[in-house]
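What you see is the complex with one protein chain gone and the rest in place.
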Amino acid sequence: MKALQFERNLPRFAAARVASAVAGSGKGVRVGPLELVEVDALPMPGPDWVRIRPRLAGICGSDLATLDGRSSRYFEQLVSFPFVPGHEIVGDVEGGRLDGRRVVIEPVLGCEARGINPPCASCAAGHKGSCERIAFGHLRPGLQTGYCRDTGGGWSAGLIAHESQLHEVPEDVSDEAAVMIEPAACAVHAACAADIAGGERVMVLGAGTLGLCVIAALRSLCLPGALVAVAKHPEQRRLARDLGADQVVAPEEQRRAARRLSGSLALESDNGEIERLTGGVDLVVDCVGSADSLQQCLAVVRPRGKIVLVGMPGVLKVDLAPLWQREIELRGAYAYGIEDRPEGPRVTFDLALELVRDARLERLVSARYPLERYEDAVAHAASAGRRGAVKIVFDLRKAGAGSGGPGTEQVGGPQAARTTKEAK
Amino acid sequence: MSPRPGFVLEVDRSTPPTLMWHGEGFRLERLPVGTRIVYGPEPIAPLADPDAAIRHALDHPLGDSAPLSTLLRPGMQLTIAFDDISLPLPPMRAPDVRQRVIEAVLDLAAAGGVDDVVLIAALALHRRMTDPELRHALGDRIFEAFAPHGLLLQHDAEDPSNLVHLGLTDHGEDVEINRRAAESDLLVYVNINIVAMDGGHKSVATGLASYRSIKHHHNVRTMQHSRSFMDVRNSELHTSNWRMGRLIAEAGVKLFQIETTLNTDQFPEQLGFLQKREWEWTIRDRASFLVSSTALDRSPGELTRKVFHAVRAPHNLTSVQAGAVEAVHESTLANVHRQQLVEVSGQTDVLTMGLPYICPYNVNSTMNPILVACLGLGYFFNLYRGKPLVREGGVVIMSHPTPWEFNPVHHPSYIDFFEQVLAETTDQFEIESKYEESFATDPWYVHLYRTSYAYHGVHPFYMWYWCAHALQHLGRVIVVGGDRAAVRRMGFSPASTLADALEIAEDVVGRDPSITHFHAPPVLLADVT
Partner (left out) sequence: MTRGVRGAVRLGGAGVRFVAERPAWPGGAAAPLPERSLGVDYDTAWARRYPVRLARAMFLDDVTRPILHLALSPRVIGLEHLDPVKGPMILAANHASHLDTGLLLSSLPARLRHRTMVAAAADYFFDRRWKAAVWSFGLAAIPMERSKVNRRSADLAASLLKEGWSLIIFPEGGRTADGWGQEFKGGAAYLAKRCDVPVIPVHLRGTRAVLAKSSSRLRPGATEIRLGDALRPHEGEDARKFAARIEHAVATLADEAESDWWSARHRAAAGTTPPFRGPEASPWRREWSLPDSARKDQRAVRDRRRRQPWSRDD
């Protein structure tokens, strides 16, 4: 069956890196180690494993980083080649308890999926994302489905998953809404990691899929005092406003906006531009994960404030003097597990499903592509913001099957390539 | 040859193209046949011996006031306040009027043996002046005598220890002014009137006041009821200031007001064609125009800005009067009208104007979009007596590049106002109620106003309110040749050319509208009947 496979091929890896650096993100696909191949069905590693036929599989920022050769070498020991990417999956189950049902997959491979018994402390507490036996067990190393040779991934006609990874999708939720559950879960987890007591002034950097879901999650699950989103493109700004941001500003305005929001004083550079604030906002959520964005966070967060880093970073050169001098808390937020809510512990994916419903996040799915057109799909995902798109997915349903939810853009239609004429 | 009065020209087929200012540059536009062009009077002759005239005025005051020399005695506290960098426009050639007048006053003070003298730049909520700017306004002799000893001050409206609350007027308006000025034995104010709005009680009541005081007349309602604020008799702005001024006098502040007027000789010889009527341009003028406009087009923005802001105008003293405020101001206004008044009969559907590179609030700085709006819809629109030049529901077309550019040192609060407030709403009352307070009290803007060279946090609001009467009165505002995004942000309509603008205007005022072009600068005051 067909699958997009990522081989271990160092020259092509390097070529992809060069191509993406020179021609831009997403352009490394053609020369990189990603290939559309025919694969055999995967053997089951143990009992409680089932086959999944994906319906929709999303393209995520971390996938783009991998394809560009930009991801950190930290992950080298946590992936096994060759693997099929794709961890945002909604599909149909074959076999097992949920045979014939539609599910979304929680891609993290914890102790249970790896057949490790007794599970480690984190897995036992429900924080599968923080599994302490990662890279061990009867699976080859792979931090998630989509990075592991033994499990396959979403960008294919079929993969396998452990029963513990499956979450049933209710009838009234469309495929597009379902495919947004995984990114929404990341956002929910980040919003809970932010630990907002109520009334804080929050700034969210980045208005791609993750940023927009974080805005929705913050608005829905927490009680921020003021929520400011930083978005570059007009479509992103409109969505940010819809999903609950109080104010949306362009990247070059963000320091001034943070200053006004917090009523703080500032230190200026020679040309009169604000270099950093002496006060600042209470919380900044970085959904970008670049050196620039992190430096911006450090410039606008108040002393003893908090930065939640949700966007996947690589090796960054960041001046940490402000972190030290102002006693700032920098906290990573990865994946999902169990969240501590006022009403009791809740599984992140359950909260994510609620969020997707309430905020109608299916409208973030901007375009669907068949596997064969993977180069265009990746290019579209890489330039999504500029092209007025948010989430790009692979559509693996047979023609005619599967519903198009509200707000979906058809590939090749006028909406998909729409760029808004509105200026700032 | 005696200077000719202003007049209204009706454009016909023989009329040459009209010069229209366009920010840091100018264009020649052919206005449609039938357009009326209002030309200001030619500059009247300045006083032959200004220093003698000044000394005469100080010795022969108007109204209920004694000559200045008799008011100066040893041991007294003297404060001399003077108008800040917003006047005159463009900045004068040395010696500045303020230098002449204050040197004359100080000569009398030295003769009178007055030791305790302080000079204060009456900034109100404007930015502080830099040392070179103070030197230019006051001259080196005064600067060297006072600045090194810390006796040359700039009014700080946010320094509570240097403000004194003198009471409330009968309309409940707070009157709070500079403490040193209020508590001196004598306060001398040196003023320059280039438009009829300046001077009178406004000099002290606004120039030396605090936000608490100023907000009583710098607000939307007052500006909407000032029709116009160039006409003291019909201006709510002035009525309020007059009340405050009278309270200041009753509170015991002894004020000796010195007011001056200038002629409209606003451009140096090389740019002389800007003063002349187009059909009277000599071959030299035409050559100058060609050379300047091509040079300006080719030069990068920074260079043209430097060139323009280095222009020093040869305008000169036409009158000087001193003594009691109200008597002095009456005489001043008569002199302003003598130079600037032009009779215009009837209103028009469409009013066009070319906006220059400078307004009172961007001397040595960038003209940002808010200041463009203020200059056109605030100042130029209101340069009338009687009725506005354009009818109610009419259209104003302004020509200016309106760049989305701000000077972060001089106008930091303007940037936030433009980016954040105008992005939400352009409605005057909403802006006033929702945002003014937070900008006025923001500690960062206060810090920059007090220690840097920044306009006060609330100042962009005042610029916006200045347009209140116009925005209420007009059907539409169109900007020719401006940055589209900036123009839209302010709620105006962008047009690429004047012809396009007139087309857009026709949607509002109908086909074949009557058009009037306001040919300024040089400044003029339309007396509309």
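Going by the order they are written in, the chains are A and B; count residues from 1 in each one.
Note that in this section a residue touches a chain if its C-beta (ideal position, glycine included) is under 8 Å from a C-beta of that chain, and two chains touch if they have at least 3 such contacts.
In this text, all values refer to a predicted model and were calculated from it rather than measured experimentally.
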Partner chains on view for the chain not depicted: B
Per the touch definition above, residue among B:57, B:106, B:164 or B:317 touching the missing chain: B:106
Contact partner of the left-out chain, one of B:95, B:314, B:403 or B:491: B:95
Option touching the unshown chain, where B:8, B:47, B:145 or B:296 are the choices: B:145
Among B:10, B:115, B:183 or B:392, the residue in touch with the chain that has been omitted: B:115
Absent chain, residues of subunit B that touch it: 51, 94-95, 106-107, 110, 113, 115-117, 139-141, 144-146, 148-149, 151
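Assume only the chains that are shown with their structure count from here on.
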Contact set on subunit B toward subunit A in their complex: 407-409, 412, 415-416, 419-420, 438, 442-444, 447, 484-485, 488-489
Contact set on subunit A toward subunit B in their complex: 247, 249, 253, 256-257, 259-260, 263-266, 268, 271-273, 423-424
